[in-house]
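For this depiction, one protein chain was excluded, whereas all remaining protein chains were kept in their positions.
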Amino acid sequence: MAATATLVSPRPGTLWTAFASNRLFWVGLVLLAAIIIVAVFAPLIAPHDPLEQNIVVRLEPPSAEFLLGTDGYGRDVLSRLIFGARISLLVGFLAILVAMIIGATIGIVAGYVGGRFDQLVMGLLDVMLSFPTLLLGLMIAAMLGASLQNLIIAIAITEIAPFARVARAPTISLKQRDFVEAGRALGFGPVRIMGVHILPNMISDVIVMSSLWMASAIRTEASLSFIGLGVPPPTPTWGSMIREGFENILDGWWLAVFPSLAILVTVLALNLLGDALRDAIDPKLRGE
Amino acid sequence: MMAVAAGAGLEVRNLTKHFAIGGGLLGPQAQIIRAVNDISFAVPRGTSLGLVGESGCGKSTVARAVLRLIEPDAGSVVFDGIDVRAASGSALRALRRRMQIVFQDPYSSLNPRRTIRQALEEPLWVHGRGSRKDIAEKAETAMAEVGLPKDAIDRYPHEFSGGQRQRIGIARALVLDPELIVADEPVSALDVSVQAQILNLMEGLRARRGLSFLFVSHDLGVVRHFCDRLCVMYLGRIVEQGVTADVLDRPMHPYTKLLRDSSPVPDPKARLVMTRIVGEVPSPANPPPGCTFHPRCPRASGPCFSELPQLVHRTADRLVACHWPEDWPIPA
Partner (left out) sequence: MTSASAAALDIRNLRTEFKIGEGWYPAVRDLSLSLAPNETLAIVGESGSGKSVTALSILGLLPRAGARIGAGEVLFDGRDLAKLSEREMSMVRGNAIAMIFQEPMTSLNPTMTVGEQIAEAIVIHRDGSRKAAMAEALRLLKEVKIPSAESRIHDYPHQFSGGMRQRVMIAMALACRPKILLADEPTTALDVTIQAQVLLQLNELKQAYGMSVLFITHNLGVVAQIADRVAVMYAGEVVELADVDTLFARPTHPYTEALLRAMPRADQSSDSLDPIPGSVPALTAMPPGCAYAPRCPYRQVRCEEQRPELAPAKDASHLVRCPVRIAAEVSA
């Protein structure tokens, strides 16, 4: 007695169509792409050397030669802005990547193992989460000292707990699913079950949050640089540029405004993208 | 075709499992759910034993405890002479190969992100059952054995119907050539016509491969068809055990009788004439004293209120846990 050979029709629609129809997704994507391109091709795009000082033209308002004006040392604001994008994106991306890997792993293991271990880990995470992000970043950066590497580490640490939380919840519900029990019955070890069966079914939740939190990471970076705990001068970063602008606000409004706008646009782009991702993932494709 | 090991049966003795709900490091006092209490039964090679009961009776917990998907608190589980509870590491893995499970919900038993091929081949890889080619062949054979077309093997679960997914679940359970299959309500989520297909499939597999089955179900019709022997469970205990047709035709425990009488039969002349069906199953966290069925039992009196009846032989082939079993004449 052979069963029927006809199969049920394939699932209609995919993740992509859900994105593509969302206009804000495109806005965010285009903006972010533009920023990335600018950062990557900075040496080709920037009209001047961001480090070149020229006291003669210090504190000049926007002009044909210096499109966004010059700062207190006569450096071209536009070029510094363009190179600053590199730092912001690099720090944001790497910090989130590290945080995601470590945080998601902690979350999945805690969720899967359960019991006292889970309670302990959640307790620790809650402690971490109760610190304001900036304060936490500040403490860690102060302890480690100001450098690009330490900045990334500090920001990554602040974002580990949120990722762990976001990874733990779906792990707990997936753990109950029959196919996970089937894996155990078939003799699969916990590493295989977590990596092959649980992780792929929840990774989209985590990735969606990463886009939103990258915006947060960039803001933290700017704040830390503003305080002076970020990448040390003369490397241009948006945060330190705002700081200089802050000190010279009466002499040159352009010094504070443009870096602020840059952060605004970047964070906006990431938020739009993240929201669109979250809307697309959310309930439609969840229960198949 | 395959070696028949003499006496490779399952023997369960005094299996017990309690769950603590609530509590934890900073929680309120935990409640104890006495899900499974002192369960004993045997499934000889090539036979099928049904575990029936309603929600909260513990049958699913027993099924999982036998496979150590849930760790029993007490009792012994012996398969083919091997102590399942004591096994660990590679010994446990070897045992896992021989005892497999089929689930109720065809929509949850397969990983949606893996193709059928991956789902079928994975256990073979993990247990190192041959070369790449051998494994691929084995997976394809399993597909054929459950009546699915071979070219469907590279598709994803969502492309199949419920009945087909159930077949895939069975194929996955077969791929390691097990000797015992624990089936937890394997057809409850399927339409009648599909249910019959799957039951016939399992019947055929049982005959061809000499499989033993521990068959959990709430449906007496299905159990009567498929199972040689039957255990009726109530609130974590076995209340009656015997040959299926006998138990259903001549129930000795009042609960078995209630269950049997409540099960709707496609015959309008056999309408329920129960006048008083009282009450519902009490919570397993708070079982009544004495016989746990006494609040609902029309025959309760005397020792029923204080003394838990033991599961004893009432005839050569029937065990009943009741102080006053139904008086049915049993032919010698």
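Lettered A and B in written order, each chain numbered from 1.
One rule holds for everything that comes next: a residue touches a chain if its C-beta (ideal position, glycine included) is under 8 Å from a C-beta of that chain, and two chains touch if they have at least 3 such contacts.
Computed from a prediction, not measured in an experiment: that's the story for all the values here.
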May I ask which residue of B:Val12, B:Ile168, B:Val232 or B:Leu248 touches the chain that does not appear here?
-> B:Leu248
Sole residue of B:Glu54, B:Glu140 or B:Glu159 that reaches the chain not shown, by the stated touch rule | B:Glu54
Full-complex touch with the removed chain, picking from B:Val222, B:Val239, B:Cys291 or B:Leu311, is B:Val222
Can you name the residues of subunit B that touch the chain not displayed here?
-> 54-55, 161, 163, 191-197, 199-200, 203, 218-222, 224-226, 245, 248-249, 258-272, 274, 277, 280-281
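By definition in this document, only the chains that are shown with their structure count from here on.
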Find the geometric centre of each of subunit A and subunit B from their Cα atoms only, then give the gap between the two centres in Å, rounded to an integer.
-> 49
Can you list the residues on subunit B that touch subunit A in the complex?
-> 24-25, 64, 67, 69, 92-93, 96-97, 99-101, 103-105, 108-114, 122-123, 126-127, 146-149, 152, 155, 158-161, 163-164, 167, 169, 172, 176, 197, 200-201
Of all residues in subunit A, which touch subunit B in the complex?
-> 1-3, 5, 7-11, 116, 119, 177-179, 181-182, 184-188, 192, 196-197, 200-201, 288
